[in-house]
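Of the protein chains in this complex, all but one are displayed in their positions.
We call the chains A, B and C, going by the order they appear; numbering starts again at 1 in every chain.
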Amino acid sequence: MSVPAQLGVGLISVGWMGRLHSRAYLAAAHHYPELAARATLVMAADPDEGGRQHAADALGYRQTTADYRDVLANPDVDIVSICSPNFLHHEIALATIAAGKPFWIEKPMGRGVRESSEIARGAATRGLVTSVGFNYRHAPAIAHARRLVREGAIGTVTNVRVAFMADYSADPSGALTWRFQRDRAGSGVLGDLLSHGADLAQFVVGRITSVTAMTETFIAERPLPRANAASHFSKGDDSDPKGLVENEDYAALLARFDGGAVGVLESSRVAVGPRAEYALEVYGTKGSLRWDFQRMNELQLADGGSGYRTMMMAPDNGEFARFQPGAGTGMGFDDLKTIEAYLFLRSVLENRQLAPSAADAWSAAEVVDAAVRSAASGKWVDVP
Amino acid sequence: MSVPAQLGVGLISVGWMGRLHSRAYLAAAHHYPELAARATLVMAADPDEGGRQHAADALGYRQTTADYRDVLANPDVDIVSICSPNFLHHEIALATIAAGKPFWIEKPMGRGVRESSEIARGAATRGLVTSVGFNYRHAPAIAHARRLVREGAIGTVTNVRVAFMADYSADPSGALTWRFQRDRAGSGVLGDLLSHGADLAQFVVGRITSVTAMTETFIAERPLPRANAASHFSKGDDSDPKGLVENEDYAALLARFDGGAVGVLESSRVAVGPRAEYALEVYGTKGSLRWDFQRMNELQLADGGSGYRTMMMAPDNGEFARFQPGAGTGMGFDDLKTIEAYLFLRSVLENRQLAPSAADAWSAAEVVDAAVRSAASGKWVDVP
Amino acid sequence: MSVPAQLGVGLISVGWMGRLHSRAYLAAAHHYPELAARATLVMAADPDEGGRQHAADALGYRQTTADYRDVLANPDVDIVSICSPNFLHHEIALATIAAGKPFWIEKPMGRGVRESSEIARGAATRGLVTSVGFNYRHAPAIAHARRLVREGAIGTVTNVRVAFMADYSADPSGALTWRFQRDRAGSGVLGDLLSHGADLAQFVVGRITSVTAMTETFIAERPLPRANAASHFSKGDDSDPKGLVENEDYAALLARFDGGAVGVLESSRVAVGPRAEYALEVYGTKGSLRWDFQRMNELQLADGGSGYRTMMMAPDNGEFARFQPGAGTGMGFDDLKTIEAYLFLRSVLENRQLAPSAADAWSAAEVVDAAVRSAASGKWVDVP
Partner (left out) sequence: MSVPAQLGVGLISVGWMGRLHSRAYLAAAHHYPELAARATLVMAADPDEGGRQHAADALGYRQTTADYRDVLANPDVDIVSICSPNFLHHEIALATIAAGKPFWIEKPMGRGVRESSEIARGAATRGLVTSVGFNYRHAPAIAHARRLVREGAIGTVTNVRVAFMADYSADPSGALTWRFQRDRAGSGVLGDLLSHGADLAQFVVGRITSVTAMTETFIAERPLPRANAASHFSKGDDSDPKGLVENEDYAALLARFDGGAVGVLESSRVAVGPRAEYALEVYGTKGSLRWDFQRMNELQLADGGSGYRTMMMAPDNGEFARFQPGAGTGMGFDDLKTIEAYLFLRSVLENRQLAPSAADAWSAAEVVDAAVRSAASGKWVDVP
């Protein structure tokens, strides 16, 4: 075998997701040794010294910088991971497109449908392949669910339930960071979580064509972050001054899908009980199936009238065989990112767009946007 | 102890529910020996000879008749159970009111909000106590859930999920009986099943004030019943002529509750997988709880951030102690009817209305009616 | 139809089980109307005034007495329910046999294998049909499990797990009642709970032929009951004098079955967590199945390698159809006793022994006895 070619990676923002992207590029080589090129960690940008240090020392980036533009300008950087706070996605993605580099971007890709569409269309115009962090798609159980649906194992799909219930903002003493500000975050749980749910539903069932929605902000105000509080996991206390939460904690949608199915989509970032319960249920004329991210290695399948079978994912389901030798030995969340990295690398190497791409993020943003408009008008809104 | 007084029972229609009412009256004396009167099975009406025979031989009714008016006219009949097909409820209930007899009626009480309101208002005008078959209310787990909510164990209620998924009409070869006809059944799954869900949500959380809804008929046509097919469990085959299903197989609602909570209610009679999965989930600022009729002796409670506890119902939950001596030994569905009978008998004996009554059925009918109107208009509709 | 014949019931001891037997006799007529005779509650014996009063007022016995011999001598009593404390079973059963009356006896039938064998052999000698309270057998899921095993759905049975974990004696302040005394109760959890498990395993798989066992008493002493404490649910406190618990809280067995299967049986009366988790698991060469009394309407079946299906019991499973019209609507514990009553009544009416009988109780007592001997010797012991 010839020495593999190198694909130089530039990383923008070294937070949780930036670290995960970096590890995923490296892991892809282990799990997909047939890839025609190895990713090499070239340059990482972060305004924060600690982030840069972690990139150099723990992750092994050759160079670091405080300015993401250095990454885009670096001739050794072939591909870019955009893991910055959401409100910078649009600016950075457009600059990356201008630099002519394929990119893998976290979601929500933009603060709204305008930003998302500009990114998706910009990349398409330049002929750049992209990837977007719709990681739940890559769970073998989701791949298997999609296959079962396409093969007709549950008949014609009639209705879908998506319920993404999380507690990451459930503590009312959590500080009023940018996530709760409309101008910086755009929508709240709709963009952050329900967009994942909408993507899964569209991935497995088909396009959402119209929605009617309801949104609520259950925790109306939160402590203002203190001057030195960097993280949005920082907590306030009762004596802290408070500010208004500007986007929604909870959203619920009724939806219609292309092809006649209907659905209910619901999401909360302030639920107390479920931790990261991201559930998809698909009902058809001959059966139904259920998945929950908290038990991501399982798929519940009723392919007839006599109850749900709990299937542990196995080597013949999705990408499972690349990770574990037998059913019951579980994959973890990070493995989903390795699959995502692999698909991105393949897209780049083969110069053909594998899913999910910026176009999928745009599509999910349209669902979110329609939900926002419907919540304001009280009416059904078509998803363009 | 003096010889207990007798309350003479008249039964109208000896189907599954009629038999269950009869057994429940008798069982109430065993589980609630302090009741000041015993129910005596006096007279049962059924147009069908087999039903009458079962009433006499197995249940022990003293008299039987083909004409329900005989029951109402019988001076030994003090209280009446109305278990006929839904399309006769209105006529029979009004006749029972005219006869001045308290009654226990199955649901949906009427084919629509008009019939339901006439029954509820008629009984109120005559000062008659009533009971309605919202049996799921009586599960000790629901009683306990309601108490937990009222005591603030989960904080302020923010959102509710009701999902009543059944398969009783999932077989497309099931004959086109009266259940599928709008003039005889009124609505479909909305009245039959979602009304139960709406009642539970209102019982535990509070009044639903507005809804937006979507309904679907997934199995558009069914075989016409053959001449000799008595039951709506009868099956057709491919050669049978077919007719159109006139009411909905599936409904989904977004709802707003008095007091600020919101909710999603969903129901299907044609789901394949769940058998009688009637689930209620209530989320609050400090916790959440979950119940499913299929595991009716359990309540899932998260009263903090660290996950759901599976509580087996125990003697201190609702009416459990009347039925079983210790947690883990399960009550059955029929026991819920015994509680319902007990509450009805107590209402009669004390001449004060315990819940659930015809007024609750009317309230649920208003939710159903608002949903029907919303599904037609695509707009939010207030529940009167 | 002719007026049904009467079978006069005599009840000995009006505690929880006595009341349940009484209700079950009556309910049998409702669920099995084809029975050629109706049970009539003739006479109940209880040394306690309250018990007698409940028998008369709530249950409807015509006569009551403090002396069980009056029941046996009563010519209107055709059949007898023996629900006394265990330490009286032997005396009463032998007297009942002497009186020539078929009986339904609760378990453990005797305080040891000698008492059990004398009862079983006595009844056989007199040609009396009997029934014994192995109620878990009657769960439709157990009936279905047995049928699946016999039909080969899981291949050849290889190994069995029985784990009956309860908390009814878990509170160390529970008083030292007769249950904890060797001369009155015999063994502890072995007779009380594990005997049920052994019966289920033998019912589904086959005869246990040898065991090796280990027993433990985790709560070595308990408060002596106060003079006025009637119930064994009475609690002591720290100042109460204590006495030694004389029988085992916990037992575990390795077992060999006729036909080559092996098994592990385990039971605790002092577990904290499970309430009445009575679990049976059967593994075979082609599949396996699992049942837990706490979810008695469900059966887990893996009939191949791809995971367990949760089957809600349905009308075609065991006696389910006699109780509920469709899957998902649950039976309760009391319904199992109704089935038990029905089988006893049928045995009497047809004068042929249906299972479970005193012979099955004797068989389970042999397993318990072998376990006791093995726990003492540390060796494998054959079950005669």
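In the analysis below, a contact is a pair of C-beta atoms (placed from the backbone, for glycine too) under 8 Å apart; a residue touches a chain by one contact, two chains touch by 3 or more.
Only a predicted model underlies this, so the values are computations on that prediction, with no experimental measurement involved.
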Neighbouring shown chains of the undisplayed chain, as defined at the top: A, B, C
Sole residue of A:Phe293, A:Tyr308, A:Tyr342 or A:Trp380 that reaches the chain not shown, by the stated touch rule: A:Phe293
Given C:Asp46, C:Glu266, C:Glu298 or C:Asp334, the one touching the chain that is not displayed: C:Glu266
Among A:Ile92, A:Ala314 or A:Leu345, residue touching the chain not depicted: A:Ala314
Residue ranges of chain B at the interface with the undisplayed chain: 306-312, 314
Those residues of chain A which, in the complete complex, touch the missing chain: 1, 4, 16, 19, 22-23, 26-27, 29-30, 33, 53-54, 57-60, 166-168, 274-277, 293-298, 312, 314, 323-335
Contacts of chain C with the absent chain, listed as residue ranges: 154-155, 158-159, 161, 163, 165, 167, 170, 172, 212-214, 216, 218-219, 250, 252, 254, 256, 262, 264, 266, 268, 270-275, 283-290, 302, 304-305, 307-308, 378-380
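Following the convention adopted for this analysis, only the chains that are shown with their structure count from here on.
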Chains contacting each of chain A and chain B, listed by label: C
Fraction-based call for chain C against chain A, same above half, different below: same
Distance-maximising chain from chain B - centres being C-alpha averages: A
Fitted rotation between chain B and its twin chain C in degrees, CA, nearest 5: 180
Separation of chain A from chain C, taking each centre as the mean of its C-alpha atoms, in whole Å: 55
Chain C, residues touching no fewer than two other chains: 312, 314
